[in-house]
Each structure stands twice: as C-alpha cells, then as structure tokens.
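Note that one protein chain of the assembly has been removed; the remaining protein chains are unaltered in position.
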Amino acid sequence: MTTTASAPRRGGSSAGIRRGEGLAGWLFTLPIIVILGLFLFIPVLMALWVSFSDWSGRGSPLSSNVSFVGGENYAAITSGGGLAERNFGIALRNNAWYVLLVVPLQTALSLFLAVLVNRAVLRGRGFFRTAFYFPSVTSSVAITVLWLFLFSTTGVINEALSWIGINGPNWFNDPRGILHIALGAGGGSGPEALTSSGFLGITWWEWLAGPSVALTALIFMAVFTTSGTFMLLFLAALQNIGVELNEAAMMDGANAWQRFWLITLPQLRPTLFTVLTLGLIGCWQVFDQIYTGTQGAPGKTTITPAYLSYTSAFTDQQWGIGAAISFILFLIIIVFTIFQRWALRERAVSRRRRRPYQQAVAAAEARKVGAS
Amino acid sequence: MERYTAVRMIGAGALMTTAALILAGCGQGFDGDSGGGATDSGDLTSSDDALTIMIGSSGEAETAAVEDAVAAWSEDSGLDAEVVAATNLSQELAQGFAAGSPPDLFYLSTDQLAGFVDNGSVRAYGDLLDNKDDFYPSLVANFTIDDEFVCAPKDFSTLALIINTTLWADAGLTDADVPTTWDELATVAQTLTTDGRVGLAFGAEYQRVGAFMAEAGGRLVDEAGTEAVADSSENVEALTYVKDHLADGSFAFAADIGAGWGGEAFGKQQAAMVIEGNWITGGLSADYPDVEYTVAELPEGPAGQGTLQFTNCWGMAADSPNQEGALDLVEYLTSTEQQLAFSDAFGPMPSIESAAADWEEANPEFAPFLAGSAYAIGIPTNVGIAEVITDFNAQLESLATGDPQQILQSVQSNLEAVVGG
Partner (left out) sequence: MTTTTALTQEAVLDGPPAPPPPRRRMPPARIVAQVLLYLLLIVIAVIYIFPFLVQVATSFKTDTEATSDPVSLIPSTITFAAYERLFTRSDFPLWFANSAVVTVLVTLGRVFFVSLAGYALARLRFRGRGVVFAMVVAVMAVPSVVLLIPKFLVLNQLGLYNSYAGMIIPLLVDAAGVFIMKNFFESIPPSVEEQARIDGAGTFRIFWSIVLPMARPALVTIVILSFQGSWNELSHFIVSTQSPELTTLTKGVAGLASGQLSQGNQYPLKLAAAAIMTIPVAVMFFIFQKRIMNTTEGAVKG
C-alpha cells in the first residue's frame, strides 16, 4: 500500500515540494471524499436514523417532529407477529433458496465452461469466451424482459419442452415451490409437525417449499448472466496454473478426474473464494430483476428483502421498516461473507495427506533437473 | 489497524456526523409536517404554477380522454396543466410525497386514502366543492374520514358478468340461460368450457373474488369498519365454491390462462365469460373491437345478489402550490358533461346522481352495472388495508390447491391488526 521511498531529493526545495504534495493530495481526493461522503456515508447514517425513528414519509426525517422509537421497527420485522414479520420471513425464504441454488450452480457452471474453453484451440477460444460472456454485458432490465418472453406460457422454453413431450408450467405465474412439487404436495398442507410451528411468521413447511417455479426461472436467468463473468476469472486462474504438477500426476497414472479434483481445484482456491464471495453478495441483493419482471408475484414468491425494503418504503410509506430491512440484509451479507471466508480458509493440511503431494512435487523437480 | 490510524478513523467519523447534523439544519426540509388528519386549516394555496395530474390509467383510451379534458380546461382557464400516466401509481405518489413534490391532483383509491390522510399528504376539499351534494352518498361515505369529506369521487364502477354472445349462441344457449344463481352459473360455465377455452375467467384477487364473497353474504370488514369479519362461514362458502370450479376447469384465473387481466382473456376469447367492471368496455372497444358481448348482473349467491363497487377520487396534494386551480379543475372534471364524456371513452359510471338518467339513456346495454350499485359493497378504507388485500391476493393465487379456511384465517389475523383502532 505504501509507495517505495523515492531517492532523497537534493536542494532546498524539498520542503516546498512536500508541502505542495500534501495540499495536492487533499485536493485530488477531495471530489471523491465529498461524493462518497455525501452520497454513501451520510445516507447510510441517515437511513440508520430513519430505521430507529417513526418518520412517516412527509417532510424532512431530521425535523423535530420525528421521534426516536428505538428498536420498534426491527422488532416489528423480526417478531411483531403481523404482516411485516410475515413479509420479511417470506422474502428471506425466497432469497435463501435463491442463494442456495444460484451460487453453487453459477460457480460450477462457470468452472465447467472455463475448463472446456481452456482446452479449446486458441482461435476458437476467443469466440467461445465472447459467446459466454455476452449476457453479462447486457442490462438486467433487458435480460428480464427477454426472459419474461422466453418463459411465458407460450414461450420458447415451453415450446422446446413440448418437443420432448413435457408440458411446461406457466413459469412466471406458478407460485408452487419446486420441492413441494417434487414431494407431490402441490400446495396443500404438509405434515402436522411442520405446519404447526414456524419462524418469522412462516411455517416450517412453507420454509421447505423450495423456490417457486417463477423464482426458478429467475434462478436460471441469474446463472445465465453471471456465468460468463466468473468463467473469465476461472480462465485466468487456470492459465496461471503450472503444467508440471499436472504432468507429474499424469505420469503417476492419475486420470483426468483425479487430476482435476486433487490438483487443479486446490490451486483455484483463491479464485473460488472470489467467485463465491461475489456470488453471495450479489445474490442477496436481487432487486432489478424483481422490479422489472415480477414485482414479487406470483403469490409473493419472488419477493426479496431488497425489493421488500423498497416497497415498504416507497409504496407502503413505511420508511422505518424499509430502512430496518435493508440494515438486517446488510448484516446477513456480512455474516455470510465471514462464514464463507472461514469455511474456505487455508487449513493446515495433515501430514499424512501432505506426503503424496510432497512426493509428487519432489519427483517433478527431480525429473526437471534430470532432463536439463 | 494501528492506534494512530484508528484515531484518524474516529476523527473522520466525527467529521461525518457533524456534517450530517449541519445538513439537518440547512436541509431543504419542508415545513408542514402536520401529524394526522388531512390538512384543511386555512385557505387553499393559489399561484400561477402549472398543474400536474397523475393518473393510474387503464389504457390508452383513458389517458387520451383525461388529456383531452384537461387540455380543454387549460384553454378555458388559461392555466397550464399536464397529465402524467403513472407506471406504478402508489409508488410514484409515495415518492412524490416524501420528496415534497407530489402531483397536484391524482387518482386516489379507497384503500390508499386513509394512509395518505394519516400522514397529512392530502388536502381535504370536499366541502368546498360547488357540486358536493350531487355525489352519491355511498361514494361520499367512502371518501369521508373523521367526518371530513376529503376528495371528490371521480366515477365509480361495479362488477358484472360479461358474456361473449357469439360463443354463447354457438354453445346453444339463449337469453333465458343467463345465470341468476350460482348453480346456473356453474352449469353455464361448464357448457361453455371447451378445449383451449374456459367458461368463466377473472383475476386472482379480492377485487374480483370478493363479489362471490358478497353474494354469499360475507365481507372483509363490517359496515361500520370497526370489526374484521374475514373468516366467516359465508366467506368460506364463497371461496370453496370458487375453488371447486377452478378444480373442475370451468373457472380459471386470468393469469393461469396466459392473460394479463380478465379483459384480455375475454378479448382473446380464451374465456367465454368474465367478471369485470365498467372499464372493460373501453378496453374492448379499443383493443378487441370485433368481440361481441353483453353485460348481465352477477348471479345470486346463497345470500342474494352481491357485487363489488370501485371508486377513485381526485386527491389533492397538501403540498400543491396551486390548490385553487386544482379545485377548479376538479369541479370541471366532475361536471355532468365531462363525466359522461369519460364514460363514453372508457366506461365508468358518473359519480353524480344528476347524470344517472343521461347515462342510462346513453348506455342501455350497460344498465346491469348501474343496477349493481344498489347492492354493491366497497373496498374497506381502514389504514393499512392495502397491504392486507395484497397479501390476500397473493394467497388467492393458489386457491385451487389451498385451503379456504386457512387463507381466510390468515386474512382475519392481518385485518385484526389493522382494523379497530
């Protein structure tokens, strides 16, 4: 972070130069300080205040009429027992399933694509990279509009499914959870044990409903648009992996699958970490697609906390609740990121498992020395 | 982080907080943060500012009609006025109020009314109207909060049964077969259901299914508006009736057959009958002029006839700089000839009694809509009702596989939090 020390300056103008540098430094960074401060820092503080107040939406939130109500808004969302809690529970459930499905799928798919493209010949590589990355460049609004068309009742997807004899569902209008459908439960009530109690106003049975069919269409869209970006990250990492280890493993008779799993993948750990972090952070903030595409329908199964925060404030005029939801979401994202960092940390490998690896490295080195 | 840098961070934080407090002082806050109640103290504001009118349009026909009316008034009065068709009316209104720059006049629905009155966003002007005695009492009651007549009803509509006469005749049905009871409705819908076409379609929302509830004798909130009665046995009966026929395929929700609303399902002949309100007439003549239809009153349920009534009013913003001009415009827009013109363009019925006779004469085929007003019930107007209805609608979407008792119980508990207090 610190720059290298420059050669000692000669002459008496050093003090003058340094002073000019200090002033210039502040001047140069002034725009970003002002803008970041004004439009990022202070707003967060203001929203924090609104989340602890009873501002009703008219006039300034900093005026004297607005009073401090403590954790009332947060309590209403997490334990109030009313619609606010239920809506928050539904939003959390939807987003949790979304994250659960999108992050592994997009990571796996982008890794798979990267491996494939990596093996392609140089010229073809450019074309395939472009093809897979293009969806990431388009705006979420444009892609959502396209997706609404593709997945409509008489759209491309259902048409294609009908060629193989499947009657596609009315994607964006079907509120049934896919887990429920898989268990044959459709939408009817589940076992007594699961419907009698719940969390955040939703019964456990509803928590386990899985993403709705509509949300599943959105999941496909997320994987479609983000796999390109992450593929590029993996590609870069793959091209940085040295070939010696791979060759050594080939000598030892490891097949491609073993080589991938035991050698390539561990070396991709930093990229994997990046991809997972970016994926998690991105998935917990789904908003544009909901705003453009479904507005929470059908049956509130595509409401996400980000969208709920927006509608609570801007449509229902419950600004305190909206702000509270966004801060809880912030917390959730932080928790997930920390957890993921902990889960993927470099753990000391046990000596027993280390040995074959060390042997392979030593053998590769020996061969290199021997060959030269 | 070393202590030195930590101290720096705290210093920066202190700087930020100070800046925030300074902002609070010199911020462009707005005076007028009145607490509850519509602001009615003092005179209306007046200026030469142009007026903005925000509407939640049902289609091009409505937007064009309102624009024409406003343009005519503009010429007459010499004041500029602009009509804005909102993409999401409630959101744009809320944003406008919070920002202190709302439209001067806007469509205000019964379920939004109480909320905006509560936080002082709307100006009550009903008693200042020249024609205030001309409005239907039931409509005035819908827009009266705390004995204050807040805003002028702009029109009203009721739900009725719209029947595709061509498909009707093709199925061998005659005028005598127009259903007057639930059983007859079921039979007729069954007859009209064929491959690719459903007998009866309607939106998956309380604003349609509520008609069945009314016919069974149930409602969401009692007439006085003080008690939640959503989980009554009558409502269960109504929802069970709907559920049974959703299951046997003769009824369908518009979204489930690939239509955006009942009117589209009807126009594309995906449904032979729909339950819709007056606005469907304008939509059909604009988008599906070839479909021939007739309007009939909804059939009787176990408790007799029932339907829902919808009305919006012209809300006036408390922050409007030219409320006098807005009042003048409202009087113009609710005059007999203007209301008849609107009715012509996109279908709703005039909100003033003196226009009723003219309207019936001009639209004899739409008489069932007006007849419905005799027994129609409106959407409840308690604060926070909008959210409850949204949640109800979300649950109605899975009515086909759901449990009416459970759905109504959850609505009841949500209502109890909102009503009575």
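Read from first to last, the chains carry the letters A and B; within each, the first residue is number 1.
As a convention for this text, a residue touches a chain if its C-beta (ideal position, glycine included) is under 8 Å from a C-beta of that chain, and two chains touch if they have at least 3 such contacts.
Not measured: the values here are computed from a predicted model.
Within the full complex, the residue among A:G81, A:P270 or A:P356 touching the omitted chain is A:P270.
Chain A residues in contact with the hidden partner, per the touch definition given at the top, are 1, 3-4, 6-7, 9-10, 13, 17-18, 20-26, 28-29, 31-33, 35-44, 46-47, 50, 60-62, 113, 116-117, 119-120, 124, 127-135, 137-146, 148-150, 152, 154-156, 159-160, 224, 229, 232-233, 235-237, 240, 247, 250-251, 253, 255-257, 270-271, 274, 281, 284-285, 287-288, 291-293, 295, 305-306, 309-310, 313-314, 319, 322-323, 326-327, 329-330, 333, 367, 370-371.
Even with one chain removed from view, chain B keeps its contact list with that chain: residues 1, 5, 8-9, 11-12, 23-24, 27-29, 56-59, 84-89, 92, 95-96, 98-101, 258, 260-261, 264, 283, 287.
To be clear about the criterion, only the chains that are shown with their structure count from here on.
Spacing of chain A relative to chain B, judged by their CA centroids, is 38 angstrom. The touching residues of chain B, counted against chain A in their complex, run 16-17, 19-20, 23-24, 27-33, 35, 88, 90-91, 94-95, 97-98, 100, 115-116, 118-121, 255-258, 386-388, 391, 394-395, 397-398, 400-403, 406, 414, 417. Interface residues of chain A, counted against chain B in their complex, comprise 37, 41-42, 45-46, 56-60, 62-63, 65-66, 82-83, 86-87, 152-154, 170, 173, 175-176, 186-189, 296-300, 311, 313-317, 319.
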